[in-house]
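Note that one protein chain is taken out, while the other chains of the complex remain in position.
Showing subunit A:
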Amino acid sequence: MDRFRMIFQYFQSSSESVMNGICGLLALASVKMYTCFDFSCPCLPQYNMTYGLGIMFVPPIILFLCGLILNRQSLLMLDEWRRPEGHRKKDLAVIRYMCSSIMQRATVAPVIWIIVTLLDGKCLICAFSGSMDPEKFVRFANVTPVQVEQLLAKVPCKDDELMRNNISHKAVSRYLRCWSQALGWSILLILIVAAFLARWLRPCFNQAALMQARHWSNYIDIEQKIFEETCCEHSRLFAHKCILHFFESMQQEIKLHRFNMPREGEGDEGEEDLLQGITDQDKVNKLLKTWYYEKPPMDVSQATQR
């Protein structure tokens, strides 16, 4: 009983910790994905911007959707939102609380991707190298505009033959990387300050309502789990009764068709009960065949009334 209680407590506390764990795993996965991904800027005038900004914004959308899919609570929230009212009223505060906690957890991994991308700098260099002002960079000043565009587009590709001997490309890269890192650190700072303020100032506003919402959202989660467990237990008992009923009906059928020695109940103990009157190869074969061809109806009311 104690062990059961310990496991149940773990079970109960683990719903939040499971979600935090998934959130952390997705964050790690996003960093790993970025390092594994082989970023290769096309270095062509029209494609750079699309590629750079695409790599910066499409994976965060994917990570956000993954965060929503993998979170069990999102299904619970939708369920609670769409269910018919029945005998239980709906509490919008609980639904709002669940929604906000889901959103908060789901935005962690995308934000990490964006920040890592900005701090690394490759995406922004690729996207905006074509939009630089050539006047600032001396070496590019005495070529035609079309060539300028092409040269600027090739800046992210350091090992291109045109770039190897050109030192202005380093200036462009450094400039863009500096901007990118500044942007990255600023976003990180703003987010952390916002999180800090939100957490610190929350108790000042409506703490009681918050506690209620959290309690009831936890309750909905546990109730759903226990419902599923009870259904499983019930289906196991149902199956057990159904099969026993099936064996007994086979026994009766055998008694009707073949005149065996009448088996009184009092002499039989132990093994004979388990055999249920099925005592030779033919009977076993018949039982198995009947099980396949004519499964018993899902109705154990006769068995329970006996």
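In the analysis below, a contact is a pair of C-beta atoms (placed from the backbone, for glycine too) under 8 Å apart; a residue touches a chain by one contact, two chains touch by 3 or more; residues count from 1.
Note that contacts and distances are computed from a predicted model.
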| item | value |
| --- | --- |
| Among "CAHM1 protein", "Cytokine receptor-like factor 1", "MMS19 nucleotide excision repair protein" or "Embigin", the UniProt name of the subunit that does not appear here | "CAHM1 protein" |
| Missing-partner contacts on subunit A, residue numbers | 1, 3-4, 7, 37-38, 40-44, 47, 50-51, 54-55, 58-59, 61-62, 65-66, 68-69, 74-75, 78-79, 82-83, 157, 159-161, 229, 231-233, 235-236, 238-240, 242-244, 247, 258-261, 263, 267, 271-272, 274-276, 278-281, 284, 288, 291-298 |
